[in-house]
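What follows is a set of notes on a single structure, which appears directly below.
With one protein chain withheld, the remaining protein chains of the complex are depicted in position.
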Amino acid sequence: MGDAIRPDASFAREVMALGGEDLQKCYQCATCAVVCPLAPDDRPYPRKEMVWAQWGARDRLLADPDLWLCYQCSDCSVQCPRGARPGDVMAALRKAAIAAWSVPSALGRLAQNPSWFLILLAVPAFLFAFLLGLGRGAEHPWGWAEFAQPTFEEPGPGNVVGGFIFHNFIPHKVIYSVFVPLTVLVLASFAAGVTRMWAAMSRTFPAREGATPRGGLWEVLKDVLVHRHFDRCGEGAFRTWTHLGIFYGFAFLAVTTAATIVLMYGFAAPPPLPFSPSHVVDGLLWKVIGNIGALILVIGTIWAIRRRMHAAPADQRSHFGDWAFLAVILIIAVTGLGSQVLRLWATSAHSAPLAQVAYATYYTHLVFVFYLIAYAPFCKLAHMVYRTAALTYARRIGREPKTA
Amino acid sequence: MEHKVAVYLCSGCGIGEALDLDKVEAAAKEAGCAAIARHDALCSDEGIALIGQGIREQGATHVVVCACSQRVFADRFAWPGVFTERVNLREHVAWAHAPREDGTQEKAEDYVRMGIAKCGKAELPEPVPETPSRTVLVVGGGVAGMRAALYAADAGHDVVLVEKEQALGGFAARLHKTYPHQAPWDAPCENPVPVLVARVQAHRRIRVILGRTVARISGAPGKFEVTVGANGSAETFSAGAIVVATGFRPYDVSKLTHLGAGSTPDVIGADRFEDMARERAFRRPSDGRPVRKVVFIQCAGSRDPNHLPYCSTTCCLNSLKQARYLLDADAGAEAVILYKDMRTPALYERYYEAAQSTPGLMLTRAEVTSVQPVNGSVRVTAKDTLLGEDLVVDADLVVLAQGKVPNTDQAILNLTYRKGKELPDLKYGFPDSNFICFPYETARTGIYAAGCVRAPEDIAQAKTDAAGAALKAVQCLHAIGRGAAVHPRAGDLSFPEFFLQRCTQCKRCTEECPFGTLDEDEKGTPQANPTRCRRCGVCMGACPERIVSFKDYSVPIIGDMVKSIHVPDEFEEKPRYIGFICENDAYPALDLAGMKRTRYSPLVRFIPVRCLGSVNRVWIADALSRGIDGILLIGCKFGDDYQCHFLQGSELCNKRMENVQEDLNRLSLERERIRLVQLAINEYDRLPEIVNDFVETVNALGMNPYKGF
Partner (left out) sequence: MDPGRKTLVVIGGGMSGMTVALEAAEAGMAVHLVEAGPSLGGRVAALARYFPKMCPPTCGIEINYRRLRRNPDVVVHTLTRVTAVAGTPGAFEVTLRTEPRRVNGRCTACGECVAVCPVERPDDFNHGLAKTRAIYLPHAMSYPMTYVIDGTSCKGAECGECVKTCRYGAIDLGEAATTRTVHAHAIAVATGWTPYDATRLTNLGFGRFQNVVTNVMMERMLAEDGPTGGKPVCPSDGRTPARIAFVQCAGSRDRNHLPYCSAVCCGASLKEAIIVREAAPDCEMAIFYIDRRVMGRNEEVLAKVEADPKTRLVRGKVAQVSEDPATHALRVTAEDTATGTRSEWEADLVVLATGMVPNTEGLPLPSGCALDEFGFVVPDGETTGTVAAGCVVRPAVMTQCMQEATGAAIQALITAGA
């Protein structure tokens, strides 16, 4: 900071298009900065962000760590005398920041554009369709061939219980050959994006003289794990539990996935199929964790959807991106659980048509998981990474949410 | 006609308990009255009937009602053709002093004597109704002038509207649009001027004179002689009342060099931007390139001690409107408004809210630090923004929202009045008036100011003003038809008479009249213009020869009251003081003190006067030479925020005190024996302190040695 601001109406318009459409109604009374339970006393948000946004102060806003100190409880929007909805503006600014810092940024802009949603979803749909088609006629027929005639396996070394297994539909190595490079790319993208953001923050908001650093990543993670600031947001416990549900749902699922990969490829463990008494620890445990995660995710997501549907008019406004995100994770959770249940049902009923339904569900699940992972650096989920990074930066320059 | 005075004593409301009414009655008889009666509630139907019966039976011409304040039951204690004097034994005596004490009793007796003494010379005013010209002259053909003309004409008066330009409309005719003055508040509105012009031109009672100015106005309300135009084209007509609506001119932008004026042609005034909008040509004056980005700088000249110290009221709303001109015409354009405070009061807030959302509009509070041409654009730098940060905007055009200057600094009325050709101003060129309570009055009776000449205002307020000024003009003519005074002594039928045989042409009355009522002939003899007069009596107070009199208020009448006060001799150790008090504020304050049963020294005899400015020096000299120990004068506050109903009455009285000190010197009396106090009506709690302190101070000086002479 320090340089004079040069107003730029085009960025103001961009913010309005991203969901801050009432931005210009703000007349700078600072009610928002007073009612915010988290804003620090020194240069509190979101009023200054409202000014910057009105002026189109792009560089400042995108590098503003305070964007990420806000958990959008919408107290400011509820109490705003003008209906300028500062909470929504902050959310729009976070979107703008994600789009701006993510690599490649062009994809960031597309991912936030509702009309591109289906096109982006079509990518994994075609990719997996293509991969499944590739397997036809090979030595071990899988993919569409398997789908056409599901294989009922008798119990054996790889499958203690026996029945229909997804591995026959899509071999693990195919999945991993897709998702492992994808994850690497996504992590690289995140790394690049966060690096860019960090650099911009250091440039624009260096530590003020005399500021005392307040810890770093570890403190942030501790806060995140218990949602320490989240629940101080004026809206209260319900939203915290909703978010915690989604958060821990993902966390459990991530743990399951990671553990499985490590066990299967690091320790040559069999796939964690159920009912394998010899693999309680390395199989069933992860299975249970994964299922709990999925259930929490479903409940959290449904809560979140309900909350958004019943939001008061002054409360935060939901945009396509919010609904799309919730829809995607709900579909992932439901298709994940569904794949599992349908497969077991097909197995116990010895029913090939049911197995086909299970395969189709599994296909859908993979497509949406791909969507979620591939576009994670560009859509709403990215806040997980950017917020953590920004909160870490904020702590480094001595800035953290106001304590109660 | 012989004065037959009947005295009625009320014993109610504690008066009977506080006073020995037998002795009061005896004092009244001694003072000389034709009849006297007592009742325990004179204000009751029975009491009123008693007085009415007495009037009929005894043929009383004057009734002295010794009861409560003249401010209560005024409607009951009134009989046609009978002069009624109210002696305030309740609020000013029984409720203010200890009951049954000598001081209280003596004050009551003096008050009754004074009331009777007043009736010796006072008579009911005889109004002199005149048939006024029913024509209203409106000077200025802008919105206020046209509206005033329409109101007066619709109310049945002929109107002559004089406009110096060749067309009606005034400044507002330049407006492309106006900001909304009523719901819906969402968008600029059509300029109402063309419709107004058409209505004015079509009105059968309105005569419009264009391209001329008023060359001369002589006469007085009801009979002004107005000359319009000059030389060969001059014409003269009569008018009864005048509305001044000469409007404003935009502040000269070229003086605003600190805001970049003159540094580049691309810094213009808001008036020029209005022209651009009207002509739909948003092009830079410097190179003709289209204007895509404009900065509006608010308070350009206004709220600035170096230019216009006042707020020009409309500029915030106007810039919000002007920004929309450009943004509505060009979706990609940008407008920045830099303000000190966004002043969009009352329901105009709705327009601010609506205008704020215009795409491309940016608003911030800021203090502009520099405006200068840089690389073909105009760079505006500002500080003290809403974040304490600096702001730099490179714009195609900078619009200075310049303020409003009232058109009063030029020859408008050319009155032939002794006290000047134009309306005296109060501050910043706005005409003097007691602007809260008498908004449209000026210091010249029958001449009312409306529109931006009165205060910076917008089209809606100009309409309100026009209605108000037109009403006052109509009302003035109505009053003249009854021979009555206008505000603030509305309805007063008395008027000053001048006994010119004794006039020494000292010109004090003509100079001191706050309303320019009196003219002079070649010798300097005052010429009364009763319809210009507000009946304050300042001329009466000014006159050293005591030649100015009202039928019910004159130097001899008050002089007799002074003389009627019983002055005990030196050895009785009973000092006596007179308080001349303004009847508008000090008298009600004494009443309120009485109502609160506040106690103060009973040694002061209060005499209400129309205005402290009407106090004649001779009363004071006479009183002191009769042994009165001191004179207390209580009047309204003066100074910039004066409260005097007659502009300068109390201040004039204060100035005259220098002359009064001469009298004191001549009599070898201490100057502390006279004190002038400024008192507001609500400061009645101060009265005990004021009265007691004065009494103690003068007591300490010893008795007036002239007692008994």
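Order of writing sets the chain letters: A and B. Residues in each chain are counted from 1.
In this text, a contact is a pair of C-beta atoms (placed from the backbone, for glycine too) under 8 Å apart; a residue touches a chain by one contact, two chains touch by 3 or more.
Given the structure is predicted, the values throughout are model-derived calculations rather than measurements.
Trainee: Among the chains present, which touch the one that was left out?
Mentor: Within the full complex, the chain not displayed touches A, B.
Trainee: Based on the whole complex, identify which of B:Cys68, B:Ile242, B:Ala277 or B:Val453 touches the chain you can't see.
Mentor: Result: among the candidates, B:Cys68 touches the missing chain.
Trainee: Looking at the full complex, which residue from B:Thr344, B:Thr445, B:Ser494 or B:Ser601 touches the chain that isn't shown here?
Mentor: B:Thr344
Trainee: Sort through B:Arg576, B:His645, B:Arg675 or B:Lys707 and give me the one touching the missing partner chain.
Mentor: The missing chain is touched by B:His645.
Trainee: Which chain B residues would touch the chain omitted from the figure, given the whole complex?
Mentor: Counting over the whole complex, chain B touches the hidden chain at residues 12-14, 40-41, 43-45, 68, 71-72, 74-75, 151-152, 154-156, 182-183, 303, 309-313, 341-350, 353, 365, 384, 386-388, 427-428, 430, 435-437, 439-440, 455-457, 461, 463-468, 470-472, 474-475, 478-479, 488, 490-491, 584-585, 588, 592, 595-596, 637, 641, 643, 645, 680-685.
Trainee: Which positions on chain A touch the chain that was left off?
Mentor: Counting over the whole complex, chain A touches the hidden chain at residues 27-31, 33-35, 39, 41-44, 47-48, 79, 81-83, 314.
Please note the rule applied: only the chains that are shown with their structure count from here on.
Trainee: CA centre of chain A versus CA centre of chain B: separation in Å?
Mentor: Each chain's C-alpha centroid was found; their separation is 72 Å.
Trainee: Within the complex, which stretch of chain B touches chain A?
Mentor: 334, 336, 342, 352-353, 356-365, 381, 385-387, 389-394
Trainee: Write out the stretch or stretches of chain A touching chain B in their complex.
Mentor: 1, 4-7, 9, 12-13, 22, 24-28, 48, 51-52, 54-56, 82
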